[in-house]
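A single protein chain has been omitted; all remaining protein chains appear in their positions.
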Amino acid sequence: MSDVSDPTETEAEAEAEVPAHTGSRATQVLGLAALAALALWVLYGLVWSPPDREMGDLVRLLYVHVPVAILFYAGAGLTTFASLMWLRRRSPGWDALAVAAAELGVVFGALTLLTGSIWGKPTWNTFWTWDARLTSTALLEVLLIGYLAVRRVDPSPSGGSTRASILGLLLFPNVIIVHFSVDWWRSLHQKATVTRLDPTIEGDMLVALMVGMAAGGLVFAWLLIHRFRVAWLEQQVERHDLDAAVAARRAEGQLSTNEPEAQPA
Amino acid sequence: MWRDVALVAGRDLRIELRSRVATNQVAPFALLVLILFAFALDPDTGVLESATPGLYWIVVLFSGTLAVSRSGSVDEADGVRDALRLSGLAPAAVFLGKAAAVVAQLLVLELVLVGAVGVLYDAPLAGFPLMTATCLAATVAIAATGVLYSGLVAGLRVRDTLLPLLLLPVLAPVLIGATRAFEDAFGADGIRGWEWCGLVVLFAVVYVVAGCLAYGALLEG
Amino acid sequence: MELVVHFRAAVALLGRFPALAGIDLDVAQGQIVLLRGPNGAGKTTLLRACAGLVPVVDGVAEVLGCDVRRDPRAVRGRVGLLGHGAGLYDDLTVAENVRFWGRAGRAEAADVAAALGLLGLDGRLRDVSAAKLSAGQRRRTSLACLLARRPQLWLLDEPHAGMDAAARDQVDALVRQAVAQGATVVFSSHETDRATGLADRVVEITGGTAHVDAEPEPAPTPPPGPEPGTSEKVTADVA
Partner (left out) sequence: MSAVVHVVAMSDGGYVAAGWVGAVGLVGAYVLVTLRRGRRLSRRVPEGDRRWS
């Protein structure tokens, strides 16, 4: 196995001694932007924006909850899209993107449920209610966890990807059907009592929400790139192990030609 | 194509006829759960009666998971997967055949369970056209989704535990729709049962199509 | 001479293990080729790769004119594999198993009946469920399933294992008959004497590679020659 790398790439970084991590100039810039946005978000969200007339300071939880929830759905959608592309193109990059998006989706999904319940307790006086949006969000989280579970248990590289991509492909359609049916189910019993979010947010509060979305989006993108590279590295390690295994296998063949009776365990 | 579907369905049903897993294990399990619900929800307070449609479909869903799991394990025997891949059967035909066999078993089970809730829960059985249509649609939906997902976990050591985790959340809309339709059939007010039945039909169509398209890739995986 | 199997530097994976590590193999139409080698050498994987059941990830792999690396499905209807797993449904009888796999492979009812007859499964064993068969009887049933489909390429993994002497003679006769009818046979066996007697060529496999010059030496007797039963003893071209 040779470690020869592309000369054009190494020249630029020659003296910098390429560090062994998943960062690059692009992610550093993105990371700094994300940090700046995070700082702004904290200032706007916790300090500069006024409390809501009805919700009081609890509105500040929404500056976390809403961006995180949107990113959760974005992660799930991205998983489905990447799975579809993998099934069509079979290029390993799409597979890596699907894992990365799904794992980020699970993290942001957990946060969505967590911040949602924390907001729900003082607002509705309960951590959980059988609202359509809550129920379908929880189900999506379970589906994503199942997706990752399948990825983890299958030992063969390509088999695991095929299984997982079909599961990933079904993910978003499932969410749509689940959401649609749950929405209809709840609207029978109570006329949408808990979905008052939109009307009262304006002015500085709207700015805070927007800054939150920008900051969340930047963090998500930065993290996605890093997680994607981790998945990519996993594929590379697998490939290198494979090369080594092929070499070892051939060597075993050369050795045992002399004595064909040798029986490797 | 349809000849192959019939061939595979016939094989699965014949295996069921010989091994009697559905009749000797799944059906008694379903009845047992119905009885356990009666212990958990006091029959005298009327809770049981109002919850009957939901309980009925929960039992069908769990039994369906067992039936689907069994249907998948039939093909886990040594060398069968290879033989299936070599056989020249279209993957979609294998999928439809297996799903059809599960549908046949579940329909019989549902008939038994309808009788059981009528007797044990004193359910006000009525609205038979709606009930029949819902049963048909929901059974196709459960079987198609189940066979597709059991193909997804085929060959894994943890397939029996993973299958319910993947399958049950996906089937939530079927549970909701079929339950509402039954409530309407049993005479509850203000529920448009036929529309709920339509939702279940839509779900069934989506999963039959998805299964036909995806099963080939799963057999390879 | 038309090549039925043409492998060049083929790499095939079992999970993450390269069971075939760049193998070369050519088999001409009408040949009977014995794969020999220690356990774990890659014989089984080679046979399965020829059937398009194991993904070939590198090199050239053509079987019956189909590229099994690109499209492993194309060749499957035309090959028959007798693997380690019987591929039988335990709850079905012998006849039901053979009929199911036969009909799945578009075999006529007559082919199914003939296959059962040729393997001596049309008597008492016919209606015995597969779960109750002995190892040798299971093997014969699997072989009947293969036979009913009339494949062009026979891939037999240890066809003699677990069988009594009479059944082994039966297998050898079936192989010769198939070749006489234009099929090609690749098989592995540990029964060295019997297997080399049956084979036109021996290929030694170790460590996932073949150790012969991969060009098929023209067999001393042209392949369509030998009549069933009159086995020509052919020296193996082991490197």
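As written, the chains take the letters A, B and C, and residue 1 is the first residue of each chain.
In the analysis below, contacts are C-beta pairs under 8 Å (C-beta built on N, C-alpha and C of every residue); 3 or more make two chains touch, one makes a residue touch a chain.
Note that this is a predicted model, so its numbers are computed, not measured.
For the chain that does not appear, the touching partners among the shown chains are A.
Here one chain is not drawn; of A:118, A:153, A:207 or A:248, the residue touching it is A:118. For the chain left out of this panel, the touching residue among A:102, A:182, A:223 or A:246 is A:223. Against the chain not shown here, chain A presents residues 1, 3-6, 9-10, 13, 18-24, 26-27, 45-51, 56-58, 60-61, 64-65, 68, 107, 110-111, 114-115, 118-119, 121-122, 219, 223, 226-227, 229-230, 232-234, 236-237, 240.
The definition used in the following text is that only the chains that are shown with their structure count from here on.
In terms of which chains touch, the assembly is arranged so that all chains touch all other chains.
Among the remaining chains, C is positioned farthest from chain A, on the basis of C-alpha centroids.
For the pair chain B and chain C, the distance between mean C-alpha positions equals 40 Å.
Mean C-alpha position of chain A lies 47 Å from that of chain C. For chain B, the set of residues that touch two or more other chains comprises 220.
Counting partner chains per residue, chain A has residues 158 touching two or more of them.
Considering their complex, residues 48, 51-53, 72-73, 76-77, 79-81, 83-92, 96, 100-101, 103-106, 129, 142, 145 of chain C touch chain B. On chain B, the positions that touch chain A within their shared complex are 152-153, 156-158, 162, 165-166, 169-170, 172-173, 176-177, 180, 190-191, 199, 202-203, 206, 210, 214, 217-218, 220-221. Those residues of chain C whose C-beta lies close enough to touch chain A in the complex are 11, 13, 15-19, 21-22, 36-41, 55, 204, 206-209, 211.
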